[in-house]
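Selected chains from the complex are presented in situ; the others are not included.
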């Protein structure tokens, strides 16, 4: 008699996965994303000074971050780079959030959204948006290059973790240039999540025992859990231990580095 | 009996506006533009040394500046970035101006075009070209994104004040990198003019009491007057007083900056 029960449960899960996959990102999830992007611009060094002295540059920085994935993926796919700015409702919504975040009376908005319980909700919404961006990115890339699987993974990462790639250029707009680091050199946790998720989504049908909707639900839950944990606790990059184990046999021939040092001496 | 007179005058103004709107930019206005762009490259620090030691880089810098609006708007609209270089007559004309500006015998050309009366004519022609570039830019952007009004304004500004955005990249070609400033952080007078003009052109028909040709004539006259005034006198940015009045109530909550300072301490 367990069969029907399991079936019902499996049906329920399917339903949930399907509903999750068909969630509309606009406006709720976009708002959460815009809030976090404007906060990132504000918390970057000199953010508040910029907002008082150079409101135009401040707005441009926030728009670049809010649509980072859209800008970079458009550039990579040969689509109009200005595309994200042509969605007038999104731009107006992002501009409203930008105004509230920086110029609201008594800084009330900023204080509200950095209040921990609210922050956790915002962060979770944003991670659900990120999870959706990965299959979105693959679908967009597949329209341009149906069999360019490496390209699919790259676009999915750019769509999911675009603000990390945009950071250096956003700083350039505000007159700061920090070439010594970038998200490729020092991959963030969210980039690694997007990379793994994108590879899973690119696998041929049948390799994974679950369908794409279920995979989306799982990656969404995983991303929320990781981000919430990282926000409330002090644990570091959860991928580090795995990397330490894997990198040594694959990349770790230390003799070569020793040889390089010798050459210099 | 004043009616007919007014009508005739109004008819005459319409005619003028229409004639002004249908002015061909090539070759006269383009020549004025190319002269000023090559002068900008020459007067940037180390310009003459560059022209003697690195003629190729010098030519590339001048071409980048001469077609700055074209390059950046092509990039933003997903059109071939090389587009401006594919108009062979324009490139040959710009190259001729480049050669005259830098390598003419006894530097005669440069001395002639920097002679104040001639300079004022050149500057005025260039401003008329700039005024035309704003509705041009809007029309180009509207072909790609018919209802992306923010995108229209951005492209119009890029077409009208493109050389200001290109400056940093032109310097990069000559081995100088000046990330600490850019036209978004420190908007130039011409950028502000283009921004206002672009917003006026983007307004729905009927909001302004004049048609687009008349608006073009008016903005053209305004731009010429501002630029000529700035060239012959020492007055600063004419928009500063308005900004000072407007920015305080919109962006000016100074408490927040004070709070930031406290944090640092």
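In order of appearance the chains are A and B, and numbering begins at 1 in each one.
Heads up, the rule we're going with is that a residue touches a chain if its C-beta (ideal position, glycine included) is under 8 Å from a C-beta of that chain, and two chains touch if they have at least 3 such contacts.
None of these values were measured; they are calculated from a predicted model.
Trainee: Please state the number of copies in the whole complex; 2 are the ones shown in place.
Mentor: 3
Definition applied: only the chains that are shown with their structure count from here on.
Trainee: Quick one: superpose subunit A on subunit B by CA and send over the rotation angle as a multiple of 5°.
Mentor: 120
Trainee: Could you please specify the touching residues of subunit B with respect to subunit A in the complex?
Mentor: 75-78, 141, 144-145, 147-151, 154-155, 177, 179-182, 184-187, 247, 250-257, 259-260
Trainee: Please name which positions on subunit A make contact with subunit B in the complex.
Mentor: 48-49, 51-52, 54-57, 60, 74, 78-83, 85-88, 91, 102-103, 105-107, 172-177
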